[in-house]
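Provided herewith is a single structure, encoded as structure tokens, for subsequent inquiry.
Of the protein chains in this complex, all but one are displayed in their positions.
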Amino acid sequence: MSGNSFGHLFRITTWGESHGGGVGVVIDGCPPRIPISADEIQYELDRRRPGQSRITTPRQEEDRVQILSGVFEGMTLGTPISMMVLNKDTKAEDYAPFKETFRPSHADYTYQQKYGIRNWQGGGRSSARETVGRVAAGALAKKILKEKCGVKILAYVKQIHSIACSMDTTFLTHEKIESNIVRCPDPATAEKMIQLIEDTRKKGDSLGGIIEAIAQGVPVGLGNPVFDKLEAELAKAVMSLPATKGYEIGSGFEGTLMTGSQHNDAFYMEEGKVRTKTNRSGGVQGGISNGEDIVIRVAFKPTATIRQIQETVTSEGDQTLLSAPGRHDPCVLPRAVPMVEAMMALVLVDHYLLQRAQCG
Amino acid sequence: MSGNSFGHLFRITTWGESHGGGVGVVIDGCPPRIPISADEIQYELDRRRPGQSRITTPRQEEDRVQILSGVFEGMTLGTPISMMVLNKDTKAEDYAPFKETFRPSHADYTYQQKYGIRNWQGGGRSSARETVGRVAAGALAKKILKEKCGVKILAYVKQIHSIACSMDTTFLTHEKIESNIVRCPDPATAEKMIQLIEDTRKKGDSLGGIIEAIAQGVPVGLGNPVFDKLEAELAKAVMSLPATKGYEIGSGFEGTLMTGSQHNDAFYMEEGKVRTKTNRSGGVQGGISNGEDIVIRVAFKPTATIRQIQETVTSEGDQTLLSAPGRHDPCVLPRAVPMVEAMMALVLVDHYLLQRAQCG
Amino acid sequence: MSGNSFGHLFRITTWGESHGGGVGVVIDGCPPRIPISADEIQYELDRRRPGQSRITTPRQEEDRVQILSGVFEGMTLGTPISMMVLNKDTKAEDYAPFKETFRPSHADYTYQQKYGIRNWQGGGRSSARETVGRVAAGALAKKILKEKCGVKILAYVKQIHSIACSMDTTFLTHEKIESNIVRCPDPATAEKMIQLIEDTRKKGDSLGGIIEAIAQGVPVGLGNPVFDKLEAELAKAVMSLPATKGYEIGSGFEGTLMTGSQHNDAFYMEEGKVRTKTNRSGGVQGGISNGEDIVIRVAFKPTATIRQIQETVTSEGDQTLLSAPGRHDPCVLPRAVPMVEAMMALVLVDHYLLQRAQCG
Partner (left out) sequence: MSGNSFGHLFRITTWGESHGGGVGVVIDGCPPRIPISADEIQYELDRRRPGQSRITTPRQEEDRVQILSGVFEGMTLGTPISMMVLNKDTKAEDYAPFKETFRPSHADYTYQQKYGIRNWQGGGRSSARETVGRVAAGALAKKILKEKCGVKILAYVKQIHSIACSMDTTFLTHEKIESNIVRCPDPATAEKMIQLIEDTRKKGDSLGGIIEAIAQGVPVGLGNPVFDKLEAELAKAVMSLPATKGYEIGSGFEGTLMTGSQHNDAFYMEEGKVRTKTNRSGGVQGGISNGEDIVIRVAFKPTATIRQIQETVTSEGDQTLLSAPGRHDPCVLPRAVPMVEAMMALVLVDHYLLQRAQCG
């Protein structure tokens, strides 16, 4: 209700500020008897971790996960799973300038106005550090999807600024995505992206781009019309990630340039299953998965925190200039890849359980 | 939980199939003592109504609203408001061909697989007729927003296929939008859009496009991070409408082509208020409204129902050809304008109440 | 959120005032392909109907149910089921005295203070007429429980004022309960109860009492600790009925007079199943059903509306005397029996679906 929980049956609640005691998540509604280890959670957290490469923020956080409840002898109990990461490499003093000055296109002003108080250290709750809990929960969601229905989720960086990767995603693998630090599966494009990010960082500027995410092997029937349609749930899931500005599924905005006869996905039979010849629907029809790959794209704006001097105002209402010291990512996309995968997994596992309840 | 309710405190539940007894909505959580009349509801329903112009479906429905509860002597009681529209001009027999045959890019196949049963008459629950309840509830939401905080919501058709309207929205008015049957405020562009829709309909084909929606006068502070951020709630709201494929806020997908120094919205003071010089944020920062106009765009695919012959399969798994008789819109956008406005209003009134609760 | 919905997965929303257009319910989350007819719903509504006997209110309402959506060719679709009963025999003028005067132990004063407005005709939303929607939804819930797991729910009047029925409930049947107008399965006790109600009505006074409800054949495993324990869900369910003042499960308040060694239910094996020798737990242990009969009791206060003269105040704050004309029940218990059954069924079917989702 108050915004820090997500999901219906597989429901997560995240907590924590950038510079408080730590960040974490409680998962309620995880089915019992799912084998899970701290290592499996840690693997995803390491993909999200700051300081993982030369193109991310230099903040050094080990982000070592602790599982405090809900798991017994390597298996989930069906009770709430509490996971936590302590904050370690905090530098509250770096943020002192923002105590009284609002960073442009940040949440400083709106948090101050909404709550009448804010933790100005490192962005407080609006920091991307908040996504630690999402990624930890997403790791478990992925495991359940794999164990229970063989679903596989893959996200990758499709575009950074104007550098786009136009590979055929049929042969996309986790290994290809992880083969370079920008998480673009096409090595040549990845190289250009990394170069551009490094050049931009040197100029004290930042970049945005597009992540594409694909879910393979999704059972037919997930999604609850009319409000909790699968595409709507996915939209909310990814648009709740920091820095997102757009979302599309299947043909997306491009699809508006086609006519119905061009756009419709013709049905045919393949090995006794109903399939579609094209996938402009993006794996969802009428709000319900149709068994084809679910394909979504998410637009991320350029990082708001930049070193270049900007015009802004203080909390007293005075005009001022600001240059952001502190540590930040010149481009959030490489670290956002596991976040998008996590959100997609959370939606799918939730609807897998909902479907089991209503139509099981 | 099962998908037919939307909102937290201002919560609507819609019901009804295209060819059942009727369609309706129950609104729970409407504040008491809001003056409302059936005429105000009817005005919005008439904008959504089939048969309203030569470019919509010829199905004739008066869509006369009945308010059954929650209103007493012209004022809301604070109790649930039940509103209903009976189905009248139903032609179940027109849909007989679809009883056994799945219409491409429709919900026939997925509903059948999910529920193991479906009302094949007119699309059943997946029909856009379901949005009657949303529009009725949205009319009330708009009224509350206007009464309580002076918020105004305006949506219009920005693009049909490749015909785009690039007007300055500063002077956008409800009257301009309603001045033509396609609901594009630029008369010259509107004319071209109407022509294209009529030509396409003659060919038995269909069109998609983009609707832009703007909320003016929104108070600072609406939106509940981290999952119920305002942009995420709006995303879910509009992506739950039939035929939507994409969503963006502020700079959207275009914003990925800018650097941070180009994209950031500089703060300045105007008449004692914190304002931004540009509005690439689209009125939302960190998931919370910042007082600037909220600007979103929604992509609608071309109508799936077309008269042209298409390949498909039957429920028995046989390959077949299909040409859709029945009545349908060659382009849903003109009628979708009030739907987008309704969804935006529902999100805003809900978050207005949430904000009053938490930070009031 | 705003109080007019109940349940998690099998979720009902009721609407309607005593003297508005009608009363009704929308059920969201009903599994598809459940056979249901209007007659089955009507049967339960007839048990709740005013004017059904000489010991109920003389208001004449047919309470004829209309099913408006969610059912197709006699089967549920998995979409929202909307059911409605129109208000017919309304006599708003009878309630004119209460427009400005608060009836003691009624909801007039609190509604007025909470909402700043109220429909003073017949109690508005606080009228027991509101339970029509609950009973209609409960009829469907009962049907699902019977079809899917053979659960049977029986409630009866155990006590009216000081007249108590102490029968062995092992042989309780629906027929015995329905064999008399007070719904007490012991004929001799029933006779005394009816006599007392008639005598009390003549004096312009009213009576309360206790209803016991039993669910037989409940599967082991229903209930979601730690907050949605089965006994807690049942408590909320029945304590939301009008005029309730107390609730107990199993040994209840009497159980506080035993020691642990007397109170504990010893386990034993019977036909390969774990059973308990006694049932002081009332069928629930640790918040989860254990397969024994679920046994609860609900205390109803004497009807607040009485003909005798009472002291009260007006909305202007003046002291006054009041004698209630209008039609009312001298004792609500006979008509509350189907309400208690309905609430119990709603909780059980909801938890049956939850269990299927989480541990299925």
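Letters A, B and C name the chains as they come in the text, with residue numbers starting at 1 for each one.
In this text, contacts are C-beta pairs under 8 Å (C-beta built on N, C-alpha and C of every residue); 3 or more make two chains touch, one makes a residue touch a chain.
Keep in mind that what you see is a predicted model, and the values were worked out from it rather than measured.
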Contact with the hidden chain (one of A:49, A:103 or A:118): A:118
Contact residue for the chain not shown (choose from C:83, C:215 or C:354): C:354
Footprint left on chain C by the chain that the document does not show: 1-6, 8-9, 14, 102, 104-107, 109-111, 113-116, 125-126, 130, 159, 161-162, 200, 204-210, 220-221, 223-229, 231-233, 235-237, 239-240, 242, 244-253, 255-269, 272, 274, 276-277, 280-282, 284-290, 299-306, 308, 310-313, 317-319, 354-355, 358-359
Positions on chain B where the hidden chain makes contact: 1, 9, 29, 31-32, 78-79, 225, 353-354, 356-360
Positions on chain A contacted by the hidden chain, ascending: 1-5, 8-9, 11, 13-17, 20-24, 26, 28-29, 32-33, 66-70, 72, 75, 77-82, 84, 114-119, 124-125
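Everything below uses one rule, namely that only the chains that are shown with their structure count from here on.
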Between chain B and chain A, distance of the C-alpha-averaged centres to the nearest whole Å: 26
Whole-Å gap between the CA centroids of chain A and chain C: 46
Numbers and ranges of chain A residues touching at least 2 other chains: 1, 9, 225, 354, 358-359
